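Take a look at the structure set out below.
Just one protein chain is left out here, and the rest sit where they should.
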Amino acid sequence: MNTNSNTYTIIYSTILVVVVAGVLALVSSLLKPRQQDNIALEKMQTILRAANLGADANEQADKTAYIKDLYQQHITNSYILNYKGEVIDGEAFNVDLKAQANIIKKIDAAKDEASAEALKASLKLPVFVCTTDNQTLNIFPCYGAGLWGAIWGYISVEDDFATIHGAIFDHESETPGLGAEIAHEKFYGKFAGKRLEKDGAFKSIAIVKGGGQADNVNGVDAISGATITCKALETTIDSWFKEYLPYFNIKKEAVDAGNSPCGDGCCTDSTCTDGTCAGHDADSLNIESTNK
Amino acid sequence: MQDYISLFVKSIFVDNMVFAFFLGMCSYLAVSKNVKTAAGLGVAVIFVLGVTLPINYLLDKYILSAGALSWLNPEYASVDLSFLSFIVFIAVVASITQIVEMVVEKFSPGLYSSLGIFLPLIAVNCAILGGSLFMQKRGYETLGEATVYGLGSGFGWFLAIILIAAIREKLSYSNVPKPLKGLGISFIITGLMGIAFMSFMGIKL
Partner (left out) sequence: MNKDIYRKPLFKANPITVLVLGVCSSLAVTVQLKGAIVMALSVTLVTGFSSMIISMLRNTIPNRIRIIVQLVIVAMFVILIDQFLKAYAYDVSKQLSVYIGLIITNCIIMGRIEAFALGNKPVPSLVDGLANGFGYGMVLVLLAFIRELFGSGTLFGYQIIPQSWYVANGGFYENNGLMILPPMALILVGCIIWIQRSAQKDLQEQ
């Protein structure tokens, strides 16, 4: 047979392409549910870890079931907010954080108010509500550019809307041993107990060298040698929380208006007895976290 | 515009294909014995990267990625062909090199005799496929960005192979320990150059 003729070459390549595409399409459609499960599972685990839950998931025999259970049990509600802090329709779990990060970047770069407003209208900001035995946490995502690739994370905030309960960060391709350390508990563990508030006004967390003293509730210690990654993380957190600020204000007003008998916004309904906080204010949290 | 310039500079120095990601090492080591041939291969790499990246960008954006087919018909929004991306990218790279080879041979025999022999080598140069995969992974947003990234990483590769070829030319007069001669010392020098290039990492662009 003449394997060099045009007809043969064309028939040969057609058959090859059809066979290969068939095999790949079959395998891909068979494995697709499992792959999507993995991605969803990882996201669930990250959200739970931001609320300091599920740290022992890797030691469980059935990790998948364990995480799913935990998620069902604790993440009691989730919703999407618009830039005014109002709830809008949609599934918060499926919001594409990267797309939102791009919008936020454009808002920060916008030249005039009008174009910024127009961009803001398209924002979809997810919030996850986590209920544990003694408190309700709000979990907020953030996503931005690090030194090499994307960095992202979730931060859980207690219901005074100022105290950070926990945080977790991950990255795409930061330098191993330097910037990549943001994904280690040694770093993100420091966020617990810090406050997003200074003198009654919102203030984001500063990640600076030597910023981690026990009495500095607005800053954490940066990783030495990873200045750019830390700076990028700081900016990312700041720019995301700025967009959530209207929601924070709505919630804080609700607290101040007397939903909570304590009225100072530092304790939850359940820890509040006779109009005083039962050992659950921000200061005691700080002491706890530094003692650790 | 400034974005493009900083992406260009970044892909040459900071995200250098050879020193930061080890891509295209095979031809980098095999064709770096003298500067002239190294330059020929380097130019061919710049050219092919600059052509394949925009093509692969369009393919990825309008055919391969999840929901990309919705411009054809909104019903196709749930189709995700991203599992085919490796095969499509490599097919584009292989056919582009073949087409470029034929075009150059036909219209510029002079260029062909200096560049032509390298073109088949390029189809299996990891830097080319790597460029497309990094573009997909990092999600460059516009056609312009993809092209600039392609040209920039091509220049980075060109720079790397010219540098090592020049060093190796000098090195042939040096007294290197016998077991290290040739390959061994090239690896170690590339490593040292990589450390030098890491100083670009701190540059904020």
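When the chains are written out, they are named A and B in that same order, and each has its own residue count from 1.
Definition applied: a contact is a pair of C-beta atoms (placed from the backbone, for glycine too) under 8 Å apart; a residue touches a chain by one contact, two chains touch by 3 or more.
Quick caveat: nothing in here was measured; it's all calculated off a predicted structure.
**Student:** Looking at the full complex, which residue from B:C26, B:L72 or B:V103 touches the chain that isn't shown here?
**Tutor:** B:C26
**Student:** Looking at B:I5, B:L72, B:L143 or B:L192, which residue reaches the missing chain?
**Tutor:** From the options B:I5, B:L72, B:L143 or B:L192, the contact with the absent chain belongs to B:L192.
**Student:** Residues of chain A in contact with the chain that isn't shown?
**Tutor:** Chain A touches the chain not shown through residues 3-4, 8-9, 12-13, 16-17, 20, 23-24, 27-28, 31, 34-35, 38-39, 42, 173, 175-178.
**Student:** Considering the whole complex, not just the chains shown, which residues of chain B touch the missing one?
**Tutor:** On the chain B side, contact with the omitted chain comes from 19-26, 29-30, 83-87, 89-91, 94-95, 98, 120, 123-130, 133-134, 137, 177-188, 190-195, 198.
Keep this in mind: only the chains that are shown with their structure count from here on.
**Student:** Cα centroid separation between chain A and chain B, in whole Å?
**Tutor:** Chain A and chain B have C-alpha centres separated by 35 Å.
**Student:** Any idea which chain A residues touch chain B in the complex?
**Tutor:** 20-21, 24-25, 28, 32, 98, 102, 147-149, 175, 227-228
**Student:** Touching chain A in the complex: which residues of chain B?
**Tutor:** Residues of chain B touching chain A: 15, 80, 83-84, 87, 138-139, 141, 201-202, 204.
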